[in-house]
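My structure is below; once you've seen it, I'll send some questions.
A single protein chain has been omitted; all remaining protein chains appear in their positions.
Entry: chain A
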Amino acid sequence: MPDMIEKSAPAGEDAIPAQRGGAVAEAKAEKPRSLGLDAWHDLRKRPVFIISAVLIVVLVLFAIAPGLFTSVDPRAGDLSKHYLSKPNYLHLFQADWFGYDGQGRSIYARMIYGARASMVVGICVTAGVTIVGGLLGMAAGYYGGWVDTIISRFTDMAFGIPLLLGALVILNAFQVRTVWSVVFALVVLGWTQMTRVMRGSVITVKQSDYVTAAKALGAGTGRIMFKHILPNAIAPVIVVATIALGGYIAAEATLSFLGIGLQDPTISWGIDINSAQKVIRQAPFVLFFPAGMLSVTVLAFIMLGDAVRDALDPKLR
């Protein structure tokens, strides 16, 4: 997220983090800050942003290098250590820290390894939806006329299909379901929201004087769309995308919970929540830890989205 904001900032931004304090005021005097840079300065001071960013960095580390946090194989089941042997909360970072699940697998190791599926689904679906929806929305908003009519009506039709229901139908068509089939299903159903946001935003920006000026100077359609309109229309899309990311992670877990998302041997918190329901009365901790991880992950992205929205749209404050 911070990456995207930084990229939209002007070239002067490199100098600012290096020499803070007095240099910031100088840079300000030389060049007015862009919306993205302004938002970034604002974000760095917000506790909500810092907490969620730290959480997300840790989760991304879990996803990239789970071996750093546990040396236990999350798929190795030892039935002599099943859920009735209580967790040992003093054994920090060890296999029995949070106990074992119904098949004697370390809950702690599965919590760490489960981050990968959630992160990949969340990030890839958001990227896919933003690209597909963003391009369609830009085309609809910029060209107007029959292009807009066709794209908007098609969006309306696809919007009527509930996300969970449509994903169930699509995923049922896959015999073997991997992370990528879940990503595919969620992108196919999720782009409509992004198209609507982008279209509305582009229509507003299109009428600005600087767009007219660029046209008068003879800029081509591509240049106007990507150099002038896109940077000014992207803010609401970034906000919606960040908040939606948490929603896609929850959707993956829900689908896996229903037995129609990810399958073993992929490790997913949703699958673990499903298998925990059989032992919930004797061992609630088997449900608690994957469910807690899932909730914290979704929470981190929703908080990030809230902070980004406040920073990008000062009117909403």
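In this text, a residue touches a chain if its C-beta (ideal position, glycine included) is under 8 Å from a C-beta of that chain, and two chains touch if they have at least 3 such contacts; residues count from 1.
The criterion applied here is as follows: contacts and distances are computed from a predicted model.
The complex appears with one chain absent; UniProt names that chain "ABC transporter permease" among the candidates "ABC transporter permease", "CbbX protein", "Cytochrome c oxidase subunit 3" or "Spermidine/putrescine import ATP-binding protein PotA".
Only one of the listed residues, A:V58, A:I170, A:I203 or A:A219, touches the absent chain: A:I170. Only one of A:F62, A:Y113, A:Y142 or A:F257 touches the chain withheld from this view, namely A:F257.
With the whole complex as reference, residues 153-154, 156-158, 160-162, 164-166, 168-170, 172-173, 175, 246, 250, 253-254, 257-258, 260, 270, 273-274, 277, 280-281, 284, 287, 291, 294-296, 298-299, 302-303, 306 of chain A touch the missing chain.
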